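Shown here: the complex without one of its protein chains, the others still in place.
Read from first to last, the chains carry the letters A, B and C; within each, the first residue is number 1.
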Amino acid sequence: MLELAGVSYSYPGAVRALDGVDLAVRPGEKLAILGANGAGKSTLLLLLNGSLRPAAGEVRLHGAPARYDRAALADWRRAVGLVLQDPDDQLFAATVFEDVSFGPLNQGLGEAEVRERITEALETLRIAELADRPTHMLSFGQRKRVALAGIVAMRPEVLLLDEPGAGLDPLGVAHLMAALDRLSGRGTTIVLTTHDMDLAYGWADRIAIFGEGRVAAAGSADAVFEDADLLKRLHLRRPLVWEVGRLLGSRGLLPDDAPLPRTRRQLLELLQAGDEDAAARLAG
Amino acid sequence: MLELAGVSYSYPGAVRALDGVDLAVRPGEKLAILGANGAGKSTLLLLLNGSLRPAAGEVRLHGAPARYDRAALADWRRAVGLVLQDPDDQLFAATVFEDVSFGPLNQGLGEAEVRERITEALETLRIAELADRPTHMLSFGQRKRVALAGIVAMRPEVLLLDEPGAGLDPLGVAHLMAALDRLSGRGTTIVLTTHDMDLAYGWADRIAIFGEGRVAAAGSADAVFEDADLLKRLHLRRPLVWEVGRLLGSRGLLPDDAPLPRTRRQLLELLQAGDEDAAARLAG
Amino acid sequence: MHIMEGFLPATHCVGWALASAPFVAAGAVRIRRVVRQHPEVKLLLGASGAYVFVLSALKLPSVTGSCSHPTGTGLAASLFGPTVTTVLSAIVLLFQALLLAHGGLTTLGANIFSMGIVGPFVAWGLYRGLSAAGASLAVAIFFAAALGDLSTYVVTSFQLALAFPDPAGGVAGAAGKFLGVFAVTQVPLAISEGLLTVVVMNLLGK
């Protein structure tokens, strides 16, 4: 539904950031784009929602090449929402409620509809109690969720998130990912960038590895993490859960019928289950 | 050498941030302070270097209660260096060299000495090649290291770091931690705050768990991570390496004589070694 | 230096508001025109205004050891020009009244006149004049910023003197008194502000 075809882009006076990127986002999927700091992941997202215009190649939305006139951009942003890494780059109003109302109002919705959208977005992010709070007195994690709510209230088909977990503690990340799962459950396509391999492994349907200005690999986690040399060259490493799961599997220490663990919790449960198996064998 | 005794502090109009904190930093140690976002870890560091003055209790430096007059504060900061979380708030000068010279020049050192300090600090952080680069053209990871170099060049006895790993990709974290190990090797006492449990587990000599306004537990990693209820209450979780290591150990899957793994690398090596043991047994 | 809430009689409040209004209106019209042509300027102006506010909220070390807030108008005028500075200063003064209780709503007109109009225009004029006369950049900036700040303080003293003329010395005598009372903080502050502006402009010029 959203597609980059041979897209190149470079910032003035800098080396080329993107160099012939091909990437297709599939409807309803959860796609994680992995890459080291400075690999150009943010640039990629800005191209995907029309904030930047490619120097070469094209971006396609629902199959048609994207246009960059005012009306086309407005439609594009209705369909594709972008949440930046630093919430302070996206918040402008004095209170949370006012801030979240901005996007829906720009979409030309009526007041009743806007109120409903705000309520729903704050509910999805479990921050209904913040509605009345001044934006400048929120914690970083709260600002992150408010910035996301501001986009969610616009009900985009595709949601792009730049490093959603950066700067958050494990609980903050868990809250955020739970909200993304709720959105995904309602049919929103979600694309996020991250350099946290375990986060991507546990969450994504599909993973794209990004480095040296292009998409170096894309596919299922298992396929993508197979290529150790590629990861090393791009300064990435495999998820710890993946590594441990593989090694345990190869030693026959995991139940045969169980799939490899993808999250920390799954891994620990499998290990504990193994414990109980052993205990059962001893007792029996 | 640096000690908090019954220290309380609260920001005006807010609930109490610190409430009777006791914490002693030992000479030459690597101490990690763990806590969720907003637990007050940054406040703790600001109290430790005299940037904030406790509402109750006292801070002791080399056994004597700290004083807050101008001269005493200058001495204090010569002995105790603090690196803040966001490097952008800490870099002012046009080039890396100039920026790092700021502290040593303020210490009143001669030019030759200042140059030597800068060279040494950049060398310690392995960023000698950045000396002439404009600060605004550095990557995030580079800026983090330059900010650290600015304090290192002042040769403090104690180095305090607020969330040194935040926002860095795995390679960036590895670079930074390697630099801290070099400093520690030369006798610098290092205290850092983090919410990355695995980072703390792999690096620290001693861990202090911080939450609900006080130090809830302090000691060796093994002692501190034992109390699962405490960690849960403070929204923290055990390091994954710790959990997996324990579970494998309890199932007898690690070599008996080997200590429990503390880092990702140790864990994976032990697992692979186990593999080879098994292979050797099969072959023999 | 701000005249605090309620210090000026009602007639003076109205008079100074009327005196300031044309300058603020002219600046506002200009800003409105620029913003309509280039909407992206709106955000830059918001950021510039925030910078001016933060500048004027900074505590400046002074040669006498006392601490005080700079006006920031010299730096603002040399960065953004005097007309824009007048409008931004007017908003900054409103914010200062409501966020810091420095200045006031009834004295807003008088404070805009001294700090948002005379200060920036003196600074801008001196900067232009001294540069044209061949003074070095540092000298031009120092005198522009220091005298811009000083002129604000002189105008404020005259505003107070007009409101409270001395029974013996008249307006001139009263001005002397007010100048004298506030000189302890304001003269060193003007020198510090001049020096600071030189440092900042040198760094920005690099």
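Please note the rule applied: contacts are C-beta pairs under 8 Å (C-beta built on N, C-alpha and C of every residue); 3 or more make two chains touch, one makes a residue touch a chain.
Simple rule for what comes next: contacts and distances are computed from a predicted model.
One chain of this complex is left out of the view, and of "Acyl-CoA dehydrogenase", "Cysteine desulfurase IscS", "Cobalt/nickel transport system permease protein" or "Heme exporter protein B", the protein name its UniProt record gives is "Cobalt/nickel transport system permease protein". Although it is left out of the displayed model, the omitted chain contacts the following shown chains in the full complex: A, B, C. Checked against the hidden chain, the listed residues A:Leu4, A:Leu31, A:Val59 or A:Leu82 yield one contact partner: A:Leu82. One of C:Ala19, C:Ala50 or C:Leu162 touches the chain omitted from the figure, and that residue is C:Ala50. Seen from chain C, the chain kept out of the figure touches residues 2-7, 9-10, 13, 28, 31-32, 35-36, 39-40, 42-51, 53-55, 57-58, 60-61, 63, 75, 79, 87, 91-92, 95, 97-102, 104-106, 160, 164, 166-169, 173-174, 176-178, 180-182, 192, 195-196, 198-200, 202-204. Remark: the residues of chain A touching the chain excluded from display are 46, 49, 51, 70, 74, 77-78, 81-84, 86, 88-95, 97-99, 101-103, 105-107, 111, 114-115, 118, 131-132, 134-137, 150-151, 154.
The omitted chain makes contact with chain B at the following residues, 12-13, 46, 49, 51, 70, 73-74, 77-78, 81-82, 84, 86, 88-93, 102-103, 106-107, 136, 147, 150-151, 154.
Everything below uses one rule, namely that only the chains that are shown with their structure count from here on.
Counting C-beta pairs in contact, the chain pair with the largest number is A-B.
Centre-to-centre spacing of chain B and chain C amounts to 45 Å, using the average Cα coordinate of each chain. Chain centres here are Cα averages; for chain A and chain C they lie 48 Å apart. Within chain A, contacts with two or more other chains are made by no residue at all. If you check the complex, the residues on chain B that touch chain A are 36-38, 139-141, 166-172, 195, 197, 235-237, 240-241, 243-244, 247-248, 250-251, 253, 264, 267-268, 271-272, 274-275, 278.
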